[in-house]
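Only one protein chain is missing; all other protein chains are in place.
So, chain A:
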Amino acid sequence: MTDAAPAPFRNEKALKRLKKRRAADMRFKFYGMSAIAFALAALSLLIISILSQAMSAATYHIVRYDVVLDPAVIAPPGKDKPADVARNIDGFYDLLRDNLLQTFPDVQGNRLETRQLGDLLTRLAVLPVAKSVAANPTQIGQEMTIKVPLNDDLDLYLKGAVSPEARLKLGAVEQGIETTPGRVTLSGANAFKGLQSLIAAQRAEVGDAVDARSILVTAGKSTGRVVSMSADALEMDLLTGSASDFNAARPLARVIALPESQRNVSDDQIAWTLALKDMGRISRVPHFSLLTHTDSTYPELAGALAAIVGSLLTMLVTAFIAIPVGIFASVYLEEFAPRNRLTEIIEVNINNLAAVPSIVFGLLGAAVFLGFFGLPRSAPLVGGLVLALLTLPTIIIASRAALKSVPPSIRAAALGVGASKMQSVFHHVLPVAGPGIFTGAILGMARALGETAPLLLIGMVAFVADVPTGPTDESTALPVLVYSWATHAERAWEPMTAAVIVILLMFLITMNGIVVFLRRRFERRW
């Protein structure tokens, strides 16, 4: 058998073709793998970019003020009733700003700098303090420690999000001498050589643009902005503090890439913030106010509480309508409906409704619930109704699948022992299909929780400062809050938005987790 005729498939041409075909096969497989890789990469990029933003909003900086609650400022005669104190935002603001002015006495007299120093503190941030003092008037006149969030731009600066910044520890400075008022000369052998080469390196990179960059030199509570330097001496404008702080110190130099004119924070404000930090008055704490505050026009004061409550109220309305109606409708279609034209129309209808764009449901809500029935705008009641209609098809389809998976033997057994059709369905089929139906209901609710567009159309995008207490109050919802914060211009809103997204995703993950658990626990094969 050794000298069999060569098979026609084994000649050189065929082998070559085979090689080509196998290569094509490998390519095809590779396309498939890269498609999946692309999808997974997109998903990870999405999650990473949101998480990294949200991380930065997980903590924020607060400033500690040790002040005496001077009655003359916060509760002047005639305005000393608790209700007045609670409303006296200006008084509390002045109290804290004066404390800052005392901390940085060299500011006094300079109006621009006074205003900039006052900006370290947002006016409205004192409102909770005013309310707590008003609730406890014996504190007036006493010494008290007050903690208030730092201005959002400086908070971003401390988190390193304002501008790229090169930091360098300088060599030992022998002494700093104030040559003219506000001008300080530092001297030290070869102390500034490293900084010089850093600047030279940056100059090579960006050219003369480097001259617009601020170089801040900090030792202890004192910070200056470099004017000129050589290897052994450095001349700078003192922004805050005193020249003596630089004696025998190793100052830290910061080269801020973004010129002062292009940032929201000035060099002075950075210097004061660094000084406050050096005094231990600024601390970075978990950002719980994101969960306990309502919306605000100031990022450092804003929170998602009203939106979370609004979303919960909306979901309650949705659940109360969509789940029972969905279950009953699916029971009818699966168990009772006669096979006729009307049933067929209902079925096609439901399948089609499941694919209607969500914004069309918003139009329906605007025209029918707001326009025709005259229900209140921006209310969770209307939002819940619209979302209920939106999720109904999803829930019906899922429940029908669950009912379909119940074997006919169960129905037959119930009917066999004399149960009526209704009894067999409600006493036997429904309980068995329960977990499946419940899973579908949760999935439908999860979809409803993430819906934004229909809520925009029924006005749930309004700025809501109070936590809604009932389904007819003005309210907003979590995804809508994401939308409205994402469209704010200020940079500080970006991490805040990402944090709200994380809260929203947590809710969704929990709901889907329940679904997975139920499926594992109750999955039955017949």
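The working rule: contacts are C-beta pairs under 8 Å (C-beta built on N, C-alpha and C of every residue); 3 or more make two chains touch, one makes a residue touch a chain; residues count from 1.
Simple rule for what comes next: contacts and distances are computed from a predicted model.
From the set "Phosphate transport system permease protein", "Branched-chain amino acid ABC transporter ATP-binding protein", "Electron transfer flavoprotein subunit beta" or "RNA polymerase sigma factor", the protein name that UniProt assigns to the chain left out of the figure is "Phosphate transport system permease protein". When the full complex is taken into account, the listed residue touching the unshown chain is A:Val356, out of A:Leu15, A:Leu112, A:Val356 or A:Ala465. Residue A:Ala498 is the one among A:Met236, A:Ala398 or A:Ala498 that touches the chain not shown.
Among A:Asp245, A:Asp295 or A:Glu451, only A:Glu451 touches the chain that is left out of the view.
Within the set A:Ala58, A:Ala231, A:Ile346 or A:Val467, the residue that contacts the chain not displayed is A:Ile346. Across A:Arg21, A:Arg250 or A:His427, the residue that sits in touch with the chain not pictured is A:Arg21. Listed by residue number, the positions of chain A touching the unshown chain are 21-22, 24-25, 27-29, 31-36, 38-40, 42-43, 45-46, 49-50, 53, 324-325, 328-329, 331-333, 336-337, 345-346, 348-353, 355-364, 366-368, 371-374, 389, 392-393, 396, 420-422, 446, 449-453, 456-457, 459, 461, 479-480, 482-483, 486-487, 494, 497-498, 501, 504-505, 508, 512.
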